[in-house]
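My structure is below; once you've seen it, I'll send some questions.
Note that one protein chain of the assembly has been removed; the remaining protein chains are unaltered in position.
To keep things simple, chains are lettered A, B, C, D and E as they appear, and every chain counts its residues starting from 1.
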Amino acid sequence: MNATITVTILSSIGFFAGLMIYVASKVLPKEDESLAEAARVKEFLPGADCGACGYPGCFAYAQAVAHDKQVFAKTPCPILAQDKGGMKKLEDYLGLQAEVIVGKKAVVHCTGGSHSIVEYTGLQTCAAATQLASGFNECPYSCLALGDCVRVCPTGAMSIDQEHHVAVVDWETCIGCGLCVTACPQGLPELIPANTPQYVACNYQAKRDIPGRKRCPDGCIHCHICEKVSEEGAVTWDEKKDLPIFHVTQVDTAIEKCPRHVIRKTVAYEEKELEVVGSAQETG
Amino acid sequence: MNKNKGFWPVIFLTLVVIIAIVALTLTNGITKDKIIQAKKQAVADMLATLFPHMQSFDYDKDSGLYTILAGGEPIGHAFMAKGRGYSGAIDILVGVKPDNKSLQGIKIITQQETPGLGAKIINPSFLDQFKGVGINEVNLSRNGGKIDAITGATISSSAVVEGVKKAIIRELGSQQKGGNS
Amino acid sequence: MNNLFVVFFSMALVNNMILAKFLGLCPFFGVSKKTKSAVSMGIAVLLVMLISSAVTWPIYYYILVPYGVEVMKTVIFILVIASLVQIIEMAIKRTNVTLYNALGIYLPLITTNCAVLGITFINVNQVYSFWEAVFAAGGAGSGFLLVLLIMSGIRERLEFSDTPKAFKGTPIAFITAMLLGLSFLAFKGMV
Amino acid sequence: MNTHVLEVLGLKRPAGVHPPSSKLGAQTAIERAPLPETVTLPLQQHIGAPAKVLVKTGDEVKVGQVIAEAGGFVSAPIHATISGKVKQLPTVASSVTGKAVPGVVIESDGQDEWIELSPADPDKLSPSEIVSRIKGAGIVGMGGATFPSHVKLSPPPEKTINTVIVNGAECEPYITADNRLMIEHPERVLSGLAIVMKALSVKRAFVAIEDNKPQAIAKMREQVSQMKFPGDVNVHVVPRRYPMGAEKTLINTILGKQVPEGGLPMDVGALVHNVATLAAIHDAIVLGKPLVERVISVTGLVKTPKNFLARFGTPASALIDLCGGSDSNADELIFGGPMMGIAQPSFETAIIKGTNCILVKKSDLREEHDCIRCGRCVETCPMGLLPLQFVNLVKHEDYDHLINYHINNCVECGSCAYGCPANIPLVAYIKVGKLELRKLGVK
Amino acid sequence: MSSFEKNFRRGIVRSNPTFVLMLGLCPTLAVSTSLDNAIGMTAAFVFVLVASNILISLIHGLVPNKVRIPVFIVIIATLVSIVDLMMQGFVPALSKSLGIYLPLITVNCIVLGRAEAFASKHGVLDSMADALGIGTGFGLAILLLSFIRQLLGTGKLDLFGHHLFTIPGFSENPVSVLMLPMGAFLVVGTLLALFRWMGVTKNE
Partner (left out) sequence: MDNKPLVLSPSPHLRGRNSIKRDMYLVILALLFPTAGAVYFFGLYVLLMLAVSILSAVLIEYGAKMMRRRPFRMDGSAIVTAILFVLVMPPRSPLWIVVVGSLISIAVAKEMFGGLGHNIFNPALAARAFVTVSFAGALSHWIAPVHSMLADGVTTATPLSESFTYTLSKGELYKALFLGNVSGSAGETSALLILIGGLILIAFRLIKWQVPVFYIGTVALLSWVLGKDPLFQILAGGLFLGAFFMAADYVTTPLTTRGKVIFAVGAGVLVTIIRIYGSMPEGVCYSILLMNAFTPLIDRHVHPRVFGMVKRTKKEVA
């Protein structure tokens, strides 16, 4: 008898709690629109509200993810991370996978052959170095190899070739985000379609010759041979920079004929030999 | 029926709570006596360290006084004391001889004193000093009592002494008077 | 009155939830990276502690004790707290988005914050009166807020530090917590 | 007195530093440098829009002929500094920003043939005529900032300027050009001041000179008493402390007013002109001469430090040779003073309007350590900033927050880096930070 | 069987709840002052985890979304209470030294986290394996901690009243700070860094 009373009373607490939630959800106005996307993202999350992700609870995390997808890529929910299927669902929903396979890759328009004419002792960043006399290399347009691009690269595709003092891109890991393009004070990296088989590894602008500074032995001499030997439209000329622009057509003759051998092959270049050479190895 | 719709969530939650309560009530039924017994046993064990000949005890809830019995005869009393130690409260069990005139001994139940220093109050060398001391003689020796403080741990030592003193007055103050008159 | 102050002070500094009782460590390490969120979290915890202490006290002493079912306290307390938090969160979320983003998003984390359930247990174990329980909750919450605030300040500075790689992030936060705990020993024996 | 008490209590910061003044050429009279064989003139020698070139290769030019016109309101024309033939129109690396800018190279014919000058009596010119003549003469701030002078003299109508301050502080170590100018040509400087006062109808002016230049103070005082001004002119001796010569510091020291953040001196009713600029203004109005030459100190590790009157575009090596060449230890060439000057990559770099000093020195390279938070940079910053916070943020590429610490208030005086025990190149970090902030589009 | 094994193994190292996920730290730090406590806590924890995972994987299809968290929490709380009562009844000393940390398993993020993330999406057997794995990982972590803290903090090892080992000369002046809360922070922080340094776990 006594037991029954206790059970009834205690259960009524449970009933009351449920009732309150029910009433609250009925009486209160609908959620604000700005939270709708976050609410949808939250459906994919475990909902344990453990705070291990660094956000105060799952909904806060969902809000952050809804605001910036990269949050999920950089700090995935630790509970969800053990659940492959769940991860996949959220990735699909956010379209993260699709974003990785973008059609552009970065190339660096420099071979790194220019030597330093002064002893630069300032901050070891390209941005700082260019503030003094356009950098410390003989070629004022050359890669300074201090790695501003490496630091911003989210996937670690950028690295510095210490032998030649030039930044190189690994196309396997490059996602074509373009962060290096904005980071480089010399304007050397460029995003090109991932199916472009070659690019010119020089940014020397003949029309902006600086007295006392000169191009490196590998630099483009603006001879237009590549343009002449290739079929119409395969190579166009950037008049402002006085440099060739290559497109998706493979220009074997031009590569061969270039007196400076400054046209570099990318992984999209199809060679007779089956060996696939990445631009990273090629720049050497 | 959609499980998310209408009033069903409320009913479901209530059902779960009912099951939980019932399960707990059942468990409680099994363990209730055990727990009470275990608690009693714990107290008995505690008291037995001061009164090795103890067979059973009585507990007066109002005064907080334990009466220790052996063969039906009281062989002493015991009560809890609290001292304000170096880093928090010290709980002390105080045992007195049946005549309420002198101590049977004391035992430290909980303490958080500094290890290696204040925590030496649990050492027998300190505690044994209390055995057989008259209830009016509980005081540090420098204050004219019979208890020597632990070197370097004066605060902890005096915390124990003061706590015991206070508890004696609280528990035995009236009895003593009654006995005298 | 004096007694209430002692309870408050003791729970805030001497028996600090995080540094002395190990309660609420997940949010302590999780949400102490930025001062802004640390403050919001601390305030949210403080509020929920106050409310849940005030609600569970009468439930315990007017329902559970009279019927001799103190053993149910875990189930009932957590049920009440969880529902309460959910209702408060829902209310804030649907009425004031700004407030929700500043404070409300911290609420779900609090359900699984042992500090909140912990303080209700401590209230029961210490046999606090109603006002003592409320002040204890206030003290515990304030202490939580204080330590979270200090920690977030330190961690923001550590962001700029050349911390060894293996120690970056949580490990150094633990070491900091240790040194913080050592300094909080200053309050030992004050109550 | 009050200020002193506050400083002792540490409640008012005596900002700045006291680097050794090393004024090597202070007693050497100004010497006219021989004409260079070729001059290289970058088309951007001032802050603002670059000038637009008017000549082509092969053109014959005379001294003072405009070879590039102002490219906008905040811009200044550029004049040929020697007579001869335009040899080339190359790109040159700016000796200030390091950026590649268009330039003109003129080969001398050895004649030094001037264009016809049109002198005028300043008393008979209207203020607007004065301003347009100054603009036509291509005058820019010659203390190093190279802000076009006519812009300073054309305040928007809502701002009123009531005080002109003549900046003769020359707080940078080594530089003696302004000092010599004040000693040798006080009349030109003060005549320029009178013209500026007339142009703006200002009734009050101060000539600020640091207390370590007693000769200049005496000469200027003497000259002030001899001349008639349209208002009240005082020689104000300021304590020697770097960066006293910074516009904002100077205004604060003399007038006790702080130029608001992001504001200009005119916001507190003041106008600051360097002594060299005023002398150039005098030349432009009274003699009708456009700006083609300036006084420049060649100092440091050269055999005899000297002060020259040199044409713009002269390569540094020519002037250094005139001083007997540089010491073999020297491995650093700086345009400007050692605190704010810019290191140059080659001795062939040509001087421009803002180059007040060629400093040859031995580099003082030190290994950068971690910050020990000594707070010296905070203490010495004349702008009341937290320089070490800029370093932290730039190091961690957290550029967004730089603005919260008022990075754009920094004048890059280098006081912080001068006193830093950890040898942190704070100014370099700040420059990168400003650059990145601009990239992010925050102004 | 292989999926069982996989789910079991994962919780031990790769997603160790204490050193990798850093969840449910409160009891780990609080009761790791002695091996006895660690063992008692592990037993209680594993029971609650396994039982709750099984129960939740059984009923997850029925639970309405709105009351999901309250329902799960009530189930866990009930299990915890049962363990609590059992311990009070049969091993009162242990129950006393675990104190409020035993009922606080209720709000342990690991338990609720597993319920939410795993049990409510998988079958009974997988859930059980997962719970056992996580429980073992938790147990190993807390045992390691308590081993270090007890050994260095007291200079000797005791297990259920039996004296095992004393470091000669050390037990007079042990690093007693390790028995205090700050000691736990120091040990966990150092261990975390050590695991990262050895490459067991990843850097942040």
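Definition applied: a residue touches a chain if its C-beta (ideal position, glycine included) is under 8 Å from a C-beta of that chain, and two chains touch if they have at least 3 such contacts.
Values in this document were obtained by computation on a predicted structure and should not be read as measured data.
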{"item": "Contact residue for the chain not shown (choose from D:His369, D:His396 or D:Lys439)", "value": "D:His369"}
{"item": "Contact with the hidden chain (one of A:Ala17, A:Leu90 or A:Val118)", "value": "A:Val118"}
{"item": "Hidden-chain contact residue, picked from the options D:Val55, D:Leu255, D:Ile334 or D:Ile352", "value": "D:Ile334"}
{"item": "Missing-partner contacts on chain A, residue numbers", "value": "116-123, 128, 131-133, 136"}
{"item": "Interface with the unshown chain - residue positions in chain D", "value": "10-11, 13, 17, 19, 173, 248, 252, 258-263, 317, 320, 325-326, 328, 331-334, 338-347, 359, 361, 363-366, 369-376, 378-379, 381-386, 388, 401, 404-406, 409, 412, 414, 417-423, 425, 427-428, 431"}
{"item": "Chain E residues touching the omitted chain (full complex)", "value": "173, 175-178, 180, 182, 186, 193"}
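The rule is short, and it goes like this: only the chains that are shown with their structure count from here on.
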{"item": "Touching both chain A and chain D (chains)", "value": "C"}
{"item": "Mutual neighbours - chains that touch chain D and chain E alike", "value": "A, C"}
{"item": "By count of C-beta pairs in contact, the leading pair of chains", "value": "C-E"}
{"item": "Furthest chain, CA centroid comparison against chain B", "value": "D"}
{"item": "Chain centre separation (chain C, chain E; CA means) in Å", "value": "21"}
{"item": "Mean-CA-position distance for chain C and chain B (Å)", "value": "30"}
{"item": "Chain D, residues touching no fewer than two other chains", "value": "none"}
{"item": "Sequence positions of chain A contacting 2 or more other chains", "value": "6, 10, 13-14, 17-18, 21-22, 25, 48, 50-52"}
{"item": "Chain-to-chain touches, reported pairwise for every pair that qualifies", "value": "A-B, A-C, A-D, A-E, B-C, B-E, C-D, C-E"}
{"item": "Contact footprint of chain A on chain E as seen in their complex", "value": "10, 15, 20-23, 66-70, 74, 109, 112-113, 115-118, 121"}
{"item": "Contacting residues of chain B [partner chain E, same complex]", "value": "3-4, 8-10, 12-13, 16-17, 20, 23-24, 27-28, 30-31, 34-35, 38-39, 41-42, 115-116"}
{"item": "Residue ranges of chain A in contact with chain D within the complex", "value": "117-119, 121-123, 125, 127-128, 130-136, 140, 151-152, 182, 207-213"}
